[in-house]
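Here the complex is missing a single protein chain, while all its other protein chains stay put.
On to chain A.
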Amino acid sequence: MTRKSRRLWLVGGCLIGLGTATALTLSAFSSNIVFFMAPSQVHAHPPSADRTIRLGGMVVAGSVRQQKHGDTPTNQFDVTDGQDAVTVHYEGILPDLFREGQSVVAIGSVQADGSFRASEVLAKHDETYMPKEVAEALRRSGKWDPRYGKPPDAASWNSMTKTATSQDKAAPQHGS
């Protein structure tokens, strides 16, 4: 085998490797990317039921309920970004750091009836850390500005969402 054809083998091998990697990546990107949505976005543009999304926001205080389907316990709670709330159903054990009135990210899909079925629920990691995407969604909705301190406490979130539709244009609350 000549030097040239050997080099050709080498280059061909590299191209096949990288080509496969690119093809696999692109095909996986088209089907496996998970978008983050806030509850108000879910209401405005409901994603199809086969699409997995990450839903993020604050857990509405007093909204957490447990039900039992056979032997399997189901948790139900509302997630809000201060403008809208989405009801989440989750079969399983809520994470240790899950709290009412604190931020949460739920991974799952929106059902035909508008509720959200979560396959995984992630709670924030410690007292000072809020998932970046949740903070961003809250900031965009004008309900919280990180420059003015901690997010509002559970009680105020509760009152904000109960009348969320009527208070949509309410002044942003700054400070805690």
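Worth pointing out:
Rule of thumb we're sticking to: a contact is a pair of C-beta atoms (placed from the backbone, for glycine too) under 8 Å apart; a residue touches a chain by one contact, two chains touch by 3 or more; residues count from 1.
In this text, contacts and distances are computed from a predicted model.
One chain of the complex is hidden; its UniProt record names it "Heme lyase CcmF/NrfE family subunit", one of "Heme lyase CcmF/NrfE family subunit", "Branched-chain amino acid transport system permease protein", "Carbohydrate ABC transporter membrane protein 1 (CUT1 family)" or "Xanthine dehydrogenase family protein molybdopterin-binding subunit".
Taking the whole complex into account, chain A touches the unshown chain at residues 1, 3, 6-7, 9-10, 13-14, 16-18, 20-21, 24-25, 27-29, 31-36, 54, 66, 68, 71-73, 91-94, 96-97, 107, 122, 125-127, 129, 131-133, 136-137.
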